[in-house]
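Got a structure here, written out as structure tokens. Questions coming.
A selection of the complex's chains, in situ.
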Amino acid sequence: MAKTNPGRFFEDYSVGQILTHAVPRTISGGERALYHALYPARHALYSSDEFARNCGLPQSPIDDLAAFHVVFGKTVPDVSLNAVANLGYAEGRWLLPVYPGDTLRSESEVIGLKQNSNGKTGVVWVRTRGLNQRDEVVIEYVRWVMVRKSDPNAPAPETVVPELKGAVDAADLVVPKGLDFSRYDFVQSGESHRWDEYKTGEMIDHVDGVTIEEAEHMLATRLWQNTAKVHFDLTFRPEGRLIYGGHVISMARALSFNGLANAQMIVGLNGGAHANPCFAGDTVKAWTEVLDKAETDAPGVGAIRLRLVATKGGEPFALKTEDGKYRPEVLLDLDYWALMPM
Amino acid sequence: MAKTNPGRFFEDYSVGQILTHAVPRTISGGERALYHALYPARHALYSSDEFARNCGLPQSPIDDLAAFHVVFGKTVPDVSLNAVANLGYAEGRWLLPVYPGDTLRSESEVIGLKQNSNGKTGVVWVRTRGLNQRDEVVIEYVRWVMVRKSDPNAPAPETVVPELKGAVDAADLVVPKGLDFSRYDFVQSGESHRWDEYKTGEMIDHVDGVTIEEAEHMLATRLWQNTAKVHFDLTFRPEGRLIYGGHVISMARALSFNGLANAQMIVGLNGGAHANPCFAGDTVKAWTEVLDKAETDAPGVGAIRLRLVATKGGEPFALKTEDGKYRPEVLLDLDYWALMPM
């Protein structure tokens, strides 16, 4: 009867269900400018049309994570409005660059359900796709969340736990059509380090830090049309507005420019955990571990698999405690593939 | 002699005077992106070129309230720099959508004057028009403010109190040329509720809230080139910067998406009161009362008259105290017409 959206509860999902998410969005240079004001984003391919053309693209795309946030934001009212926890990501791939003028929309398929033993909550797995105005899939990823039941007596659904890959196979990564790093400009990009110079197991401390302000994370979160009230309403969360996990992802990725300026395009999201909540006043820093490397068919283009860790204190490279839990200062543990000149 | 603008005082106005306001502004996708970062604005017609085209428009216009703020901001140096109070709005109409690339300017005609009995202040009524680069009127509205006299001994002008309509007649609302809601996409818009489902007298609690930050309201107010110092200078107002009333209007309107996602285009401003001042730290929430409904000649397009109330606490639907005054937590009482699919 109420016309406001109460969000979906655990019993409202069924495996195979398609959720068509609302509010398509046309991207402009405004979104790019804001992304670069909100994060210290400097990857040259996303900053300069000239640089992008020199790499074989028609112009500079919107930052990959900005495109991700636009796609993700639309899913919030249907997937995570009543979520207790954002549990993980897997099998994420960027399939097409997004350019100013493109219009994005999102849809998700429910691919798994498992009621928790307490009977009050359950885990929902969705595979989300972002599509452009030509109905081409630009991004896809799996995400799973713990959602409350509205009626604790609602019957448990059949348990379906999807089999998910631990990481996207390098062979499944999609290199944007035309991408060519053979004339890559290592001066204009900001660093001379190429794919060949990074070794599996190498650790990079990105050195820089940013102390987060309330106004900034709210601007960012609204820009992606993610309106979950935990991010905005201090009367709802007097202990502090919870910062959208994607804000931490983008901040850490932008900080990683310092040491990974040539890890230009994000093409795969293997996994990710928001280890601890982030609040205004926290100073976000980042470090990276090189997990893997692979070649691609595109000229001069290598793939590099990176663990990006964001922290709010502590020493670089410290991730977990002796009992295997994330250290309290760790905010994010993200596993992704990027494309880099060889 | 001083070259700075002291603003106009009450004795500087005369009925029939035309005030041509300064600093025209060309709108781009940047203004739209910022509007969507500053407010949780999600109405699909203002978010997606594809959605707008499906509704018969050439592309997605700038949010109606953004256009209003651009027009309004220009009037501040000439109308309200020495204003003691912003008393009301009436007879507001949106006559043409504003698109990226359009350049807006504003002019006002003084249509009423009434000196107050204390001899120190007076009320000035102006009818303001926003025009585009083709000299077409895109917005018009009446606003009245209480303005200080510079010289208390200046003679009182003849009292002229304009007759203003309590509400814009539905027949006088202007539906944008080509608007057609007959193929309206209720999935992409975010809610299934159509014009037919709303009843006069219906009350909607929009549920969500946003705690306001200083940086955000200043960004917004500057974007509209409204530079009244009460909004910016803590040495001028040590008790707290007064938040531009339009910031509260836009915040409440954006919050009203939740329950009124299909109240797409604002076409009439019947009245409005800034009941109490808003300061950083306040949490803005909103509720709506359906006041009236009307049909239009455009295919599938209905008009709905809404009272939008913004609060900073208290229970939804509580507006006035027993003695007829606004409750202290009420920030805004706005009466407007919107267009909605039938």
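The chains carry the letters A and B, assigned in the order they are written, with residues numbered from 1 in each.
As a convention for this text, a contact is a pair of C-beta atoms (placed from the backbone, for glycine too) under 8 Å apart; a residue touches a chain by one contact, two chains touch by 3 or more.
All of these numbers come straight from a predicted model, not from anything done at the bench.
**Q** Assuming all chains share one sequence, and 2 are in place here, what does the full complex add up to?
**A** Assembly-level count of identical protein chains is 3.
Convention: only the chains that are shown with their structure count from here on.
**Q** Quick check for you: after a Cα superposition of chain A on chain B, what is the rotation angle, between 0 and 180°, in steps of 5?
**A** An angle of 120 degrees brings one copy onto the other.
**Q** Could you work out how far the Cα centre of chain A sits from that of chain B, in whole Å?
**A** Going by mean C-alpha positions, chain A sits 36 Å from chain B.
**Q** Provide the residue numbers of chain B that touch chain A in the complex, in ascending order.
**A** My answer: residues 28-34, 36-42, 44, 47-51, 60, 100, 187-191, 193, 197, 204-211, 213-216, 219, 258-261, 283, 313.
**Q** Name, in rising order, each residue of chain A that touches chain B in their complex.
**A** These residues of chain A touch chain B: 2-5, 20, 22-26, 28-31, 33-34, 77, 100, 103, 105, 133, 213-216, 218-220, 222-223, 225, 227, 229, 232-236, 241.
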